[in-house]
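Heads up, one of the protein chains got dropped from this complex, but the rest are sitting where they should.
Letters A, B, C and D name the chains as they come in the text, with residue numbers starting at 1 for each one.
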Amino acid sequence: MNILVLFVIIPLLMLPALWGCRNINQTRAVMATGSVLLLALSVYLTIDFIAQRNAGETAAMLYTASVTWFAPLNICFSVGVDGISVAMLLLSSIIVFTGTFASWRIKPMTKEFFLWYTLLSLGVYGFFISTDLFTMFMFYETALIPMYLLIGVWGSGRKEYSAMKLTLMLMGGSAFLLMGILGIYFGSGATTMNINEIAAMDNIPANLQYIFFPMTFIGFGVLGALFPFHTWSPDGHACAPTSVSMLHAGVLMKLGGYGCFRVAIYLLPQAADELSWIFIILTTISVVYGALSAISQTDLKYINAYSSVSHCGLVLFAILMLNKTACTGAILQMLSHGLMTALFFALIGMIYGRTHTRDIRQLRGLMKIMPFLAVGYVIAGLANLGLPGFSGFIAEMTVFAGAFGIDDPFHRTVTIIACTSIVITAVYILRVVGRILYGEPENEEHKKLSDATWDERFTVICLIVCIAALGIAPMWVSNLINDGVGNILGNLLASH
Amino acid sequence: MDINLIIFASLAFVMIVAALFAVTSSRIMRATTELLFVLFGTAGLYFMLHYTFLGAAQITVYAGGIVVMFIFVVLLIGKGSVDVTQTSLRRYLAGTAVALTGMVAAIYLINTTDFQAVNFTGDGVEMKELGMTLMGTGKYDFILPFEVMSVLLLACTVGAIMIARKK
Amino acid sequence: MNYIQFFEMRPEVCLLGIYLIIFMYDLIATGSSRRVFHPLVCILTAALVVLTLGDRSHFTLFGGMYESNAIIVFMKSLLSFGALLVIMQSHKWISNSDSYHKQGEFYVLLLSTLVGMFFMISARHFLLLFIGIELASLPLACLVAFDKYRHNSAEAGVKYILSSMFASAIMLYGISFLYGTTGTLYFEDMAARMTGLPIQIFALVMFFAGMGFKISLVPFHFWTADSYQGAPTSVTAYLSVISKGAAVFTLFTVLTRVFAPMTEHWNLIICLTVVASITAANLMAIKQQDLKRFMAFSSISQAGYLMLAVIGGKATGMTSLVYYLIVYMVANMAVFAIIESVEWQIGAPAKRANFNGFYKSNPKLTFIMTLALFSLAGIPPFAGFFSKFFVFMNAFSAGAWIVVFIALLNTVISLYYYLLIVKAMYMKESAQPLERIKSDPYTRISLTICTVGIVLLGVCSFIYSGIDSIAFGL
Amino acid sequence: MEYTILILILPLLSFLLLGLAGKIMPHKVAGTIGTLTLVAVTALSYYAAIEYFAAGRDASGVFAETMPYNFHWLPLGDTLCIDMGILISPISAMMLIVISTVSLMVHIYSLGYMEGERGFQRYYAFLSLFTFSMLGLVVATNIFQMYVFWELVGVSSYLLIGFYYTKPAAIAASKKAFIVTRFADLFFLIGILIYGYYTGTYSFTPQTDVLATAGAVLPTALLLMFIGGAGKSAMFPLHIWLPDAMEGPTPVSALIHAATMVVAGVYLVARMFPLFIGYAPEVLHIIAYVGAFTALYAAIVACVQTDIKRVLAFSTISQIAFMMVALGVCTSADPHEGGLGYMASMFHLFTHAMFKGLLFLGAGSIIHAVHSNEKSHMGGLRKYMPVTHITFLIACLAIAGIPPFSGFFSKDEILVACYNFSTPMGVFMSIVAAMTAFYMFRLYYLIFWGKSHYEEQLALYERGACDHEPHKPHESPARMTIPLIILAAITCVAGFIPFGEFISSNGRAYTIHIDKGVATASIILAAAGIALATIMYMKGESRITAKINQVLRTPIKAAYHRFYMDEVWMFITKKIIFKGISAPIAWFDRHIVDGSLDLLAKTAQKAGALIRPMQSGNVQTYSIWFLAGVLLISAILFFL
Partner (left out) sequence: MNIPAEYLLILSAVLFFIGVFGFFTRRNLVSLLISTEMMLNAVDINFAVFNAYCHPGHLEGYIFSLFGIGVAAAETAVAIAIIINVYRNFHSIHIKRLKNLKY
C-alpha cells in the first residue's frame, strides 16, 4: 500500500466517522485523532523521504503509484511526491492540526463544521499528492467548495456576500484552469494525464502554449491572489472563522502557487519563458499594492488579508523568475507564509473571540490584558516582516537573491520594486502592533477579558515553533525542495 | 392548357383563400369551416395524385373526425369561441415577418432545388399493396409503426378522457 | 411476414406487457386491492429495469427499421430506471385524494411515454422515430395537465401541447424535405444519399429545432419554464430528465447516422445553441424564486452541457452523454424529490424562501439537497464534476474551445444560483421554519438511491468504462 | 578559539530562558541571570581579544583573521550561500570588548535603574537578545550574516525603545526607529544582492579577479550598503529616529543608541574598507561629506535642546558622523599615506563608546533622581549627586577633547586625518569639535550648576504655594554608580592605549603620534567652547544668553525643532504614504478592482432582467422565437 494514499484515506474515513458522531466530545476525538495521524504521517513521510534521498534515490518523484481510473480517457489516480510536495504536505498537516485546535470550541454545529473542514483538507492533501492533471484538478475543486459553507455559516460580518464572492471567483479561476488543463492534455497529444509523462514528452506546440499558459496561470493565480483577481481574499478572510482563515490562507492559497509551478511552468515551459513578463508585472503590483493597501486598513483581518496578497504575490513573482534559487525561495515563501499567516489568523481569531471587534481603532493595550496572545501577535508580526530567525526572512532572501540573479534591467527593476515591500510590511505590522497591543487599555469591557486557553496556547506555540524551526534551520527544507525545483525547471532551463 | 392544371389552380386558389380566411376570421366556427375547405382541397390533391385511399382517409379522419371535434368544442365553449381581440401589433408584425421570411426561404429553396422528379406515372396505389406494406415486416414495410401507432392512439385516448372527463 | 420479430424487441415487449398488466389491474382492481397498486407498479418497473438490461447483442429488425445494441439497451434500462424513480417519488402525490382515482391513468400515460422513448432511440426510420416522439410527448401533455383543477397545471398543459405540435410540424416539414431529396426515410440509406444541398441544411435545422424543443435548447426552450412550473412535480422531474435524456440520445443517433456528411454544419448548430442555452438559461435562473421554475432554467442550462457531448459525434461523446445523463438523473431526481416533499409540507409551490433555515429542521434532506445541487453545479467529489469534465473533454477534443470556455465561465453563474439555495438552507433564518418533514418510504428509498448515485457514480469508474465499451460514434 | 561560540550562545540562552520563563521568576533572579551571563560573555570576549592579539602578527605583519566557525546556513542557488560563523579580526575583537564592556555596565546599572519596574525580566531578556545580536553582527563572517544580525539588532532596539509600551511616545518612537532603519536596510539589502551577484560571494574578501570584473558595479553596491549603515548610524537625513529613541529606558540608550548599535554603520564601512578604498574611493568621499554635514547639523541642534537625553542623542549623531568622516577622508589603505582616518575612526568609536555610555548612564542617574528629562527640572545638582557629577564632568571633558581624557586622542587623530584630506574639511570639523565642547558644557552647567530646581520648589512649598513636597534629589545606589566609576576610569585612561598597534587601515602596526598644530588648535577651540558655555550657562541663564536667544530667535527655534526634519518625516509618512498612496490604493482596490467584479455580477443580473421579457408567458411569442431561431440558424449556416 502506498503511504501517500493514506493522506486521502484518513480524511475519507474521518468523514463518515464525523457524520456518526453524537456529541461534541466524539467529534473532537475524531478530529484530534485524525489530524494527529495526518501530522504523524507527514512527519514520517518527510523523514523517510529525506532518508531515501540521502540513500541516493534520484528519481524525480518518489512513492509513485498509479491506478488507472477512467481508462478510456487515460485518467489515472497517480500519486507521487517530490521534495516540494513533501514540504507542502507537511505544511498542510501542521495547519490542519493547529486549525483543529483553533476551532476547538467552534459553535454551533460543530460536527458539520468539522465535516466540511475535513473535506477541505481532503482536497488539499489530494492535490499535493496527485501527479495526474485530472485528479489534481478534482482535488483542487474539492478544496474550494467547502469554503463556501465554512465561511457562509460559521463566518462573521458580511459572510454570505464574502463567501459567495470567494467561491465564485475561485470557480471562475478554475474555469480558466480547466481550459488550461484540457489544452495541455490535448495539445501534447499525450495518452496520459500524468504530469511527469507529459513533461517528459515536452511537445506541446508553441502556439498552443501561448494560449494555455496564461489560462493555466491565471487559473491557479486567482487562488494565489494574483492582482487583479485577488479581491476575494480580503473579504473572504475577513469573514471566515478562524481555522478556515488559517487553512485558507495557510494552505489553500498555496495550491495556487504550487499549481502554477507544477503545472503551468512545468508543462508549458516555452510560453512561461516568453510570457512571464506579463505576469511578473502583475505579481510585482500584487506585492507592493497588497502591502500598501494593508497600511490603511482598519480591520485586523483585512490587514492580514492584504498582507497575504502581498506575500502570495511574492510567491508567484518568484516562480516567474524561472530560476532555481527564486523558485526555491517561492516554495520557502509558501511554507513560511502558510505558517505565519495561519498564526496571524489564529491570533486574530482569538482576539476577536474575546473582544468581538477587529477594528484596530477600538482595540488598545491588549498587551496588558492578554499578554500571551499579544506576545504571540508581536512574534507573528515580526516573523511577517521578515525578521531573521523566523521563516519569512529566509524565504524572502532566497526569493530576492534568486530574482536578482537575472541580469536584465526589467527583472532588476521589478526585483527592487518588490524589495520595497519589506519596508511597507514593517509599516503596517508595526502600526497594528503599536495601535492595538501597546498603550493603556481604554475599553473597560476589555479589561476583564482573559488570556488564552490551553488549546489556543497549544495552537499558537505549535505554529511559532514551526516558524522558528524553519527560520533557524532552513538548510534541510531548502535541500528537501531543491531537487524538485530543479526537476521542474529542467525543461525550461534545457531550452536556454 | 391542361385540365389538370386548371383543376389544380382552382384547388390551390380555393385552398389558399380558405386558409387565409381560416386564420383571419374572427369567428371560430367560420374558421373551422374554412379549414374544412382546405382539408377537402388537400383530399382533392391526393385524388389528383391518384392516392385515393389517402384522400379518403383525409376526408374521413380530418374532415369527418377532427373538424367535428372542433365544432364540438366550439359549441361546448360557446361564447368564448369568438376570436375578436387582435393580438398586439408588435407580435402581429413580428409574427408576420417571421412567417413571411420562412415562406420566402422555403419557396426559394424549393425552387432552387432539383428534386430529380421522375415522370409522374399516375399509377395510384393498389389496396393490396398498401395492405401488404402496412402489414409487412421487411424493408419498406410498416408493421412496426403501425403497431406503435396503436399504442399512441390508446395512450391519447386514455389521456384525453382522463383530462376531459369530470370527476 | 416474420412476426416473431416482435418478440425480439425484448425491452419493448416487456414494457408493453407491464403496460397491459397495469392497464388491466386499473380496470379490475377495486377497493383495498388498489392500495397495493403503487408497490405493484414500482416492482414491475424495477423488474423492467432488470429485464431490459438483459440482451446486449446487436441486431436490426423489420428491415432495418428497428435497431438494438448494447448502448441502446442500456439507455432503455436507464430510462426505465428514471421512470421508476419518478414513480416512487410520486407516491404521496398520486395517492392523495385529488389524484387517487387517476392513479391508473398516471402509470399508463407514464409508461406510454416510455414506450415512445424506447422506439425513439431504437428507431432507424423517420416514421418510427416520429411516432416514437409523438408517443413520448402527447401523453406527457396529459401528464402535465394532470392536476386538472389546478390553473397552473392546465395552463402548462396547453402551452406544452401547442408548442409541441408547432415543433412537430416544423420538424415534419424538415423531414419531408429530407425525404424529398433522398427518397428514403431509412437512416442508413438517407445518409448514403445525403448531398448537403441547401434545402437539406434547412431541413437539418428544422429537424434539430424539433429535437431541440424536446431537449429545450435555446431558442426552442420557451415552453420549458412554464410547463415545468405548472406541471405536477413528479411530471416535471420526468420531463427534465427522462424525456430530455431520450431526446438527446436520439438526436445524437440521428446526427451521427443520418447527418454524418454534414457534421460541420450540425457542430456549428450545436455550438450556437449550446452557448445560447447555457448563457440565457443561467441568466434567467438567477432571478427565479419558484424552485420548479428555477429547476427548469437549470435544466435548460444542463441541456446545454449535455449537448457538449454531442459535438463531434464521437464514441467518447456518446459515453460522456450517457454518463452525464445518469449523473444528471440522480441529482435532479433528488432535488425534485425534496422539492416535492417541501411542497407537500407547505401545500403550495415551493419558493426559495421556503428553504430558509431548512437545515435546522431537516438536516438530512438539506444534506442530500446540498449534495445534489453541488453535483448539478459540477463540484467534486460528486458525480456531477466527472460528468461535466467528460463532456468538456469531448467538446474540447472536437475543437470547440470557445464553446467550452464560455460553458466553463457559465458554470460560475450556475454555481451562484445553486449556492443561493444552499445559502437559504444553511444561512438564512426563517420566521416560520418548516417543520420536520416525514418522507414516505418510497421517497426515502429513491433519495437513498440518488444519494448513493451522487456520491459513487463519479468515483466508481467502472460505470464510465462500461458505457465506453459499448458506445458508438460517428 | 572555538570557545568564542559561547560568546554568542550564552546571551541567546539567557534571552530564551528569561523570555520563556521570565514571568515566573523573581526580579532578582532574572537580573542576576542576565548580569552573570554578561559577566561570562565579557570575560570570554576579553580573553578572546587578548588571545587574538597576543598570538601576534603573521609573516606579512598583520593580525591574521581567524574563523573558528563557518557553516552553510542557507544556500541561495548553486554557488551563493549564506554562511554563519565567527570571524575574529582586529576590529571585531575590539568591538567584542566595547560591546561586552558597555553591555555589562548597562546590565549592572540597570539592576538599580530598573528596579521594581514592571517587565523587569522582559527587559533583561531584551538586553540579552540585543547583546547577542550585536555580538553576532560584529563577528559576522560575511556581509549576509551581518545583515541577518543587523536586522536582529534593529528588532531588539525596537523592543527596547518600546519597552514602556504604554507610553504613546515610546510606541511611536520604537515604530519610527524600526521603520526608518528598515528603510535604510532596504538599500543595504539591494547592495548586498548586487554585491553577491557580481562577486559570487557574500564574503568580505572576494577573489581579486572577480572583483576586477565586478569593479564597475561595486561603487553602487557599496554606496547602497552605506545607506544601510547610514540608517543605523543615524546619518542625515536618516537620523530622525535616534532622538526619539530616547523614549526607551536610559540604560538602553546608553547601550544601543550611544555605544553599540549606532556604530554598526561605522563598523560596516570599516568592515568593507578594503573594498571601499580599493574600488570605490569616491563613495568614501561621499561618506565624508554626508558625515561632515551630519556632524554640523547635529551639533547645531544639540546646542539648543532642552531635554538632556536629546542633547546627548544629537551629540551621538554628531560624534558618529565624526567617525564616518574619518573613514570617508581616507585616501589610501596605508595609514601613513592618507589611511589614518580608519584607525582614528575605530579609535574614536572605542573611546566614544565608553564616554558616551558614561554620559547616558550619568544622565540616567540624574533622571532617576529628578524623574524628568527636562533641564528645567534640574540645576544645581552637584551638591546632591557628587559621584554622578564628577563622572559626568569627566565624560564631558573627554567628549570636548580636553587632554588627557580619551576623547582628545581619538578626536585629534580624526582632525589630523581631515586636515590630511583637505584643509577646509579639517577646519570645518574643528569648528564642529568646538561646538561639541560648547553644547556639552552647556548641558553640564544646566544640570549641575545654576539654580536648583529642587530648592526653588522647596521654597515654594514652604511658602505654601505648592501643595506637595518636592522630591529631593539623591545620589543613585552603588549598583548604578559603580558602572559610572568604571567607565569614567576607562575614559581617563583609554586615550593612552596604543590603538594603532592593534588596528590600522592596512593591518600593520601604526604608532599614534599627536600632530602638535592640530592638537593645539583643537584644544584652544574646545576651551573656547567651554568658556562660552561657562559664560552663558554657569550661573543659570545669564543676560547674555537671553540677548543671544533674542537675537537668534528664528534660527534657534528652527534648531530646536531640529530644522523641521520630523515634520518632513511626518509629512512623508502621514500625508504622502498614508493619505496619498495607501488610502487611494485601498480605495482603488475596494471600488475599482472589486467594483469591477461586482459590476460583472450586476451585469449578469441586468442581462437576466433584460432577457426576462422574452419569457412572456405567451405561447405565440415562444413560437415566433422558435421559428426565428430556425431561420437565424439556417441563415448563419448558409452565410458562414
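Keep in mind that, in the parts below, a contact is a pair of C-beta atoms (placed from the backbone, for glycine too) under 8 Å apart; a residue touches a chain by one contact, two chains touch by 3 or more.
Since we're looking at a predicted model, the values are computed, not measured.
**Q** So which of the visible chains would the left-out chain be touching?
**A** Result: the unshown chain touches B, C, D.
**Q** In the full complex, which of C:Ala136, C:Ala225 or C:Ala395 touches the chain missing from this view?
**A** Only one of C:Ala136, C:Ala225 or C:Ala395 touches the chain omitted from view, namely C:Ala225.
**Q** From the list C:Glu67, C:Glu105, C:Glu155 or C:Asp468, pick the residue that touches the absent chain.
**A** Reading the full complex, the residue touching the unseen chain is C:Glu155.
**Q** Considering the whole complex, which of C:Val50, C:Ala169 or C:Leu456 touches the chain not shown?
**A** Hidden-chain contact among the options goes to C:Ala169.
**Q** Touching the left-out chain: which of C:Pro39, C:Gly54, C:Gly183 or C:Gly196?
**A** Hidden-chain contact among the options goes to C:Gly183.
**Q** Quickly run down the residues of chain B that touch the omitted chain.
**A** Touching the missing chain: residues 2, 4-5, 8, 12, 15-16, 19-20, 22-24, 28, 31-32, 35, 38-39, 42, 45-46, 48-51, 53-54, 57-58, 61-62, 65-66, 69-70, 72-74, 76-77, 80-87, 91-92, 94-96, 98-100, 102-103, 106-107, 110-111, 115-118, 120-123, 125, 129-130, 133-134, 140, 142, 145, 149, 152-153, 156-157, 159-161, 163-164.
**Q** Given the full complex, what residues of chain D touch the hidden partner chain?
**A** 612-613, 615-620, 623-624, 627
**Q** Please output the residues of chain C touching the missing chain, sorted low to high.
**A** On the chain C side, contact with the omitted chain comes from 126-127, 130-131, 134, 138, 141-142, 145, 148-152, 154-159, 161-162, 165-166, 168-170, 172-173, 176-177, 179-180, 183-185, 225-226, 229-230, 287, 293.
In the analysis below, only the chains that are shown with their structure count from here on.
**Q** Relative to chain A, which chain's C-alpha centre is the most remote?
**A** B
**Q** Identify the chain pair with more contacting C-beta pairs: B-C or B-D.
**A** B-C
**Q** Could you work out how far the Cα centre of chain A sits from that of chain B, in whole Å?
**A** 70
**Q** When the centre of a chain is set as the mean of its C-alpha atoms, what distance in Å lies between chain B and chain D?
**A** One centre to the other, that is 102 Å.
**Q** Give, as an integer number of Å, the spacing between the C-alpha centres of chain D and chain C.
**A** Chain centres of chain C and chain D, defined by C-alpha means, are spaced 78 Å apart.
**Q** Send over the residues of chain C in touch with two or more other chains.
**A** Correct list: 198, 202.
**Q** For chain A, give me the residues that contact two or more of the other chains.
**A** 168
**Q** Report the topology of the inter-chain touch graph, choosing from line, ring, star, complete and other.
**A** Per interface graph, the chains form some other shape.
**Q** Can you give me every chain pair that touches, using the contact definition above?
**A** Chains touch in the following pairs: A-C, A-D, B-C, B-D, C-D.
**Q** Of all residues in chain A, which touch chain C in the complex?
**A** It comes out as residues 69-73, 75, 123, 134, 137-139, 141-142, 145, 148-149, 152-153, 159-160, 163-164, 167-168, 171-172, 175-176, 178-179, 182-183, 185-186.
**Q** Looking at the complex, which residues from chain A come into contact with chain D?
**A** So the residues of chain A touching chain D come out as 165, 168-169, 227-228, 230-231, 234-235, 289, 292-293, 295-297, 323-325, 328, 365, 367-368, 382, 385-389, 393-394, 397-398, 400-402, 404-405, 407, 415-416, 419-420, 422-423, 426-427, 430-431, 434, 437-440, 474-475, 478-479, 482.
**Q** Hey, which residues of chain C end up touching chain D in the complex?
**A** 158-159, 162-163, 166-167, 170, 198, 201-202, 205-206, 208-209, 213, 218-220, 222-223, 225-226, 265, 268-269, 272-273, 280, 283-287, 413
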